[in-house]
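Written out below as structure tokens is the structure these notes cover.
Note that one protein chain is taken out, while the other chains of the complex remain in position.
Moving on, here comes chain A:
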Amino acid sequence: MPFARLVEPTRLKVVDVVAEALAAVLARPGRAALTALGTLLGVASFVAVLGLTSTASGQISAEFTKLEATQVTVEDVAANPQPNDIAFPDNAEQRVKRINGVNAAGVYWTGRGADHTVSARPGVARSDATQGIQVYAASPGFFKAIHAHLATGRTYDAFAENTQQRVCVLGVAAARELGISDVEQQPAVFVDGKPFTVLGIFDDAERIPESLLGVFIPDRSYTAAWGSPKPGTVAAHMVIDTRLGAADVVGDQVQVALRPDEPTRFQVNVPLSPKELTRQVNNQLQGLFLLLALICLAVGAVGIANTTLVAVLERVGEIGLRRSLGARPRHIAAHFLAESAALGLLGAMAGTSLGVVTVVAVAWVKSWTPLLDPVIVLPAPLVGGVMGLLAGVYPAWRASRIEPTEALRR
């Protein structure tokens, strides 16, 4: 008769292993807490670091204004610009506005190269001319593209541009300098002695704030009066206002829309997307802190390994007893593995809670919105459990090799 049928082998159910491990851990809560402290701190710092960086960068994303996210600028970067070539075609504005997602666009260049004199009266000597005022040539869409807010009057339109009318729009600082506050009487500004009728004054511009010091003349009126800007002295720019989220797509299409023949002539500046910005912030901050958290976790694992090994030596009698009751070496190993895993798991669970509380508390103090990725929070306790399990491998192996006769000798 086979012996296996005479005596049924002993076995140990997984649920019983778990129950025994929990009972052993809870039998000495103080010791368990101290053992799990390293894992607790490691996991807590892990969760706190990741949570705080994501919260902080979430804050940056929130403060990353719509204004910056919807601005595209285009510059002429030609190596050898030809005379009378301002790079942007006459109908640049119309071409760009046809791109899906564009709200407004304007071409502009400063008249600095022409070194204009500006005054409110005709026939003023250069030396007496008002200082600090800048003359710009700008296409009509420019004002909408920089979110200019009119204090009085109106801006010029495509008709005024096409008919090369001698009109202008003033920034509020330039208007104050020139002593003009009212456009009802159709006052004129003299640029190099040429009169330009003031149509309106704007008192605020969200983009290109220096435009408040500017005298803006329709681009074609400017070229009619002074010709195109001298190459190499002045570069023309374009500023584009896009719909939220469209900046990248618009940026991709602008060059071809402007100059299908020579798209590389332009450099297009699109805003950093909030996602990219977040990544930059994360990369800078997280690396070091995560390294510290990892060290903390490793120290925690060593702590568990050490305590479990001490427990094995301390509980030699218990091991012998269990062997005498029918436990096989693998059952003994399972007991100690489960205990160290339970310690790791409990420590990591407490650590996760502590980390989450830290993030929420910091966010509350700074009145930020706490931002925690479930991909980090949910597996954190499991990571602790796995570390505990690994930490228990050597002690469990030692425990399983203890001879019951040795263990019971007292």
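The rule is simple: contacts are C-beta pairs under 8 Å (C-beta built on N, C-alpha and C of every residue); 3 or more make two chains touch, one makes a residue touch a chain; residues count from 1.
FYI, contacts and distances are computed from a predicted model.
A chain of this complex does not appear here, and its UniProt-recorded name among "Nitrate reductase gamma subunit", "Cytochrome c", "Carbon monoxide dehydrogenase" or "ABC transporter ATP-binding protein" is "ABC transporter ATP-binding protein". Screening A:H147, A:R259 or A:R323 for touch with the missing chain picks out A:R323.
For chain A, the residues in touch with the chain missing from this view are 3-4, 6-13, 15-16, 19-20, 23-24, 27-28, 317-318, 320-328, 331, 404-405, 408-410.
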